[in-house]
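Removed from the display is one protein chain of the complex; every other protein chain stays in position.
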Amino acid sequence: MSQTRREFVWTMGAASAALALRGTTNGVFWTRQETLEAGWQPGIEKHLSSTCMICPARCGIRGRVVDGRLVRISGNRLHPMSRGGLCPRGIAGVQTLYHPQRITAPMVRTGPRDSGGWEEVSREEAISLLSERLGDLRASGRPEGLALLSGYCAGTMRDLWHQFMRAFGSPNYVADEYADGTDAIMEVMHGVRRRPGYDLERSGLVLSFGAPLFESWWSPLQAFVAYADPERTNRRRPRFVQVDTRFSRTAARSHEWVAVRPGTHAVLALGIAYVLVRDELYDAQFVTDHLAGFEDFTDEQGRLRPGYRSRVSSNYRTEEVSAITGVPVEQISSLARAFARGDPSVAVCGEDVMRAPNGLLAGLAVHSLNLLMGSVNRPGTVLFGEEPPLEPLVEPVLDFTASAGLARGPIAGSPLFGAGCPALPFAEQVAESGDDTIRALLLYYANPLASSARPEVWRNALEKVPFVVSFSPFMDETTRHADVILPDLLPYERWQDAPTPPSYPYPVWSLTQPLVEPYEGAIHTAEALLAIARNLGGSVAQSLPYEAFEPLLKARAQGLYAAQRGTLFGSEFEREHHRQMEQRGWWLPAHTNFEAFWRGLVERGGWTDLYYDDTDPAHLSAMPDGRIHLLPASLVDALQAGNRELYVHVAPPSTAAEAEEYPLELIPYRLSTLASGSLSLERWLAERPSVFPDVYWHPWVEVNPVTTKEMGLHDGDRAFVVSPNGRYEVRIKVSSGTAPRTVTAPYGLRHPGGEVASPLRLLDSLVDPLTGLQSWI
Amino acid sequence: MSRWGMVIDLDRCTACGACELACKSENNIATVSPEQADMDRTMSWMKVEVEVEGEFPNTTMRFYPRPCMQCDNPPCIRVCPVEATYINDEGIVGQIYPRCIGCRYCANACPYTVKYFNWYGPEWPESERQHLNPDVSVRPKGVIEKCTFCHHRLQKAREDARAEGRELREEDYQPACAETCPTGAIVFGDLDNPTHRVAELKEDPRSMRLLEDLGTEPKVYYLTSRQ
Partner (left out) sequence: MKPEVAAKLERMPPDERVLLRPLVETSRGFYVVAGLLGAVTLWGLFAYYLQVRYGLGRTGLNRPEYWGIYIICFVFFIGISHAGTLISAILRVSKAEWRRSITRSAELITVLVIGFGAIQPIIDLGRPDRLFNVLFNAQLRSPLLWDVISIGLYFTASSIYLYVPLIPDLARIRDSGIKAPRLYTFLAAGYRDTPAQQARLHKAIGILAIAVIPIAISVHTVIGWIFAMTLRPMWHSTIFGPYFVIGAIYSGIAAILVAMVILRRAYRLEDYFKPVHFDYLGRMLLVFSLLWFYFTFAEYLTVFYGAEPAEMRTFWAKVSGRYAVPFWTMVAGCFFIPFALMARRSTRSPPGVLVAGIAVMVGMWLERYNIVVPTSVNPIWEIESQGRYFPSWIELSIMAATFSGFILLYMVATKFVPIVSIWEIEEGRDESAEMAERVAGYLPDPYRKLLDFKAIGDE
């Protein structure tokens, strides 16, 4: 018998292994066993479906609850969008539930603001205090003095707030609902004010312009599922191409990364369009059938005006595009050819393309690629998803006070192509105006003192507001400035509905349900709102005639039950089965009565309809001429005022003077482990915020090795990032994923002590006058 | 007899890190303070390792989610003076925390550096005690810990299957990381059971194992089309 060296040691040991074996079984560490032996009862264990509400994606979760404590969050396999997957934040949700900063009871301020002096009050007291103050406001005939600042919020909660504010009579509903401006693109080109949905899963090529699909975006889970086919159905998996200024995680895991200079995404898009047009690779049939503005045309004054084709052909020759974007000519051509062959391809426009001075125009340029290839309203392309067919709320009743208040309009009006009331201009208005413009401010899911790029503006604004109410369940910066706190429940403790974000092209209505008992003193903001409405009485009460929130959700689900379409969440097989049935015009009711339907809804986590009717031409355009406009008249007119033209590149103003003093360019980005910037990171995430294994806890910036060498910096060094607007302390991470002479800075981080370390505060806040979108909020 | 193993498809993985967090949550892995983190004492039984190559803009990054390789021929267990780490007959390499003397020899012997040591007694702030998994013991100071293939789940699944009087099915025993991976990159099962997906996937032409030439016979396979 021959023995290798390793085997020899092995066999030699076999004898001793036998010796020690008794010990092994004695010392078994599996605690379940141990606890049973020790006479402890296993905990009472439940597994419940719910929804992750940490970011707009709204993934399906299953909560494991043992003895009334949420010990683990895992994915809900039946959820049609997330399919059982979760991102790290979703898993860390248990740490938000038991977060040390949670507020457990309503509080009224006792000392000066931000002094930390609070007195606990009962829920009833807090609600009647609020009702009283708001009642006074209405009684004074100035209901518009009430403002609501709300973070991302969708579904019935959003409807409730809208209803409340309308019935109350205030137009000052300030919402940051992830305004990425894509709805404005759709409005001007298609005539529908709707954010585009992207059918990534069935696409052949996904060309993302700066959208960090795997990190933040609307729904990383949607992108993951499209990318990887986690259920291994052996469908075709799309090719992902990421156009980005930095080598993001999305870029790293995409099949191709196109490194562009900052702010030149749109130029690259039009460079690709140039090749498509030049080589006649575009979908000519679609262009003739559905587009307007492709060819040259004569305007009302009878002048011949260049169409899209001419503009692109004369302005975006690949050499010039290459010079501007830094992308090699061959790469532009090959991108164009790949895009033409995508079968189908889809171009996704990232928020950062839009959040810039000419953002809307840039967004148009990116979407024009979809139009050239007919990548709309077909499987695998841009789809216009629908809202779930919920039972609507009652019609709001507007009394005289309300109508008068609404008529006075929001204090920061919306720009031409924007929607609603943008947050920072609102704060600026409040800070500048007299004391009684806004007399009560409600904060819902918002912490501008931490998250805003201009916290000082918000600080001034808050000073002007005599009554600030926070619904936050956490003692965050802005909440510390509140007069009254009515701590909300966390999503793991409350009922709520959660439609998936618009990027997902199919209607999905998920539910959250209480997984654990809430804190005694905390109160669901919806319940608080309903109670306040009741206390206010009159038209406000009539507009919100609901006893409680759960029955309201249930009532709304009646709409789904009655819609004769869609299905409860189900397995991959059930989903596909259903889609095909509906395609053939079939629909079979699965429940004999609504109660059973509702029970199923709660058990499985939600309702969805995965059938999309791509034969409906109304999905293509709602313009009077039924066409999609490459040169939308409304936009052309608006631009003419400023002597600007569509599809003509304007170089950004040179900053040579500043370059001397500030030689590096700052590129902020959002970490995938971060749910916006307001809460201290959960400890699990703070320890592992990024892909770099040696980066944790402390804010950092990434710098190219060439640049660090030039500056004499080393990995892990402490440094300050300085701009004319301020500075903050970071650690240096040397990374060749960052371009030389730039600094990529994750935002939303805090120092271990809790202070915000935000690069956003260092940036100039640039605004696109057309959409009102600020480069940073 | 089953031989539990894992296949990780690097062409699917997006390096999101959910597997790490799922493991932390499932296995009560303690978080260390910022100062301790600065001393390279963080613990993560599953860790997405990154390899960065090239200069901007020709940078590439490869990511390797890395649990314990659960070697069939594990160098770690041979060196342990007290048999506090062992391999069971289903191939799972486990740790016996109450016996470990904390010599860290196994940690040095493991070629994949997957062993974590409790330099201090772990800290469990009140907020974190709330969500500890009751199925997994927390470790005391001074002992080694590492990925166990979520062995407690196998025990539970076995009990449940026995209670229901049926055979163990593939989906009954899935570790936390495989269960949560949003791209389905992590596939888990019995390598010797032809009906399990891992048995087929490990034969994929893209299949490889880490440091294969060391002869440790890992039961964690990687699929990658990049060489």
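For clarity, chains are labelled A and B in written order, and residue numbers in each chain start from 1.
The rule is simple: contacts are C-beta pairs under 8 Å (C-beta built on N, C-alpha and C of every residue); 3 or more make two chains touch, one makes a residue touch a chain.
Since the model is a prediction, treat every value here as computed from it, not as a measurement.
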item	value
Of A:D279, A:E387 or A:D694, the one touching the omitted chain in the full complex	A:D694
Residues belonging to chain B that touch the chain removed from view	36, 39-41, 49-51, 62, 64, 75, 78-84, 99-105, 107-109, 111-113, 115-121, 141-144, 210-211, 214, 216
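Note that in this section only the chains that are shown with their structure count from here on.
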item	value
Distance from the mean Cα position of chain B to that of chain A, given in whole angstrom	32
Residues of chain B touching chain A in the complex	9, 12-18, 20-22, 24-26, 31-32, 34, 37-38, 40, 42, 44, 47-50, 52, 54-57, 59-61, 63, 73, 78, 83-84, 86, 94-99, 125-128, 130-137, 151-152, 155-156, 176, 179-185, 197, 215
Of all residues in chain A, those that touch chain B in their complex	6, 9-10, 13, 17, 20, 23-24, 27-35, 42-43, 66-67, 69-75, 82-88, 90-92, 94-95, 97-100, 214, 220-221, 224-225, 227-232, 247, 249-250, 252-253, 257, 259, 672-673, 683-688, 691-694, 696-698, 704-706, 735-740, 752
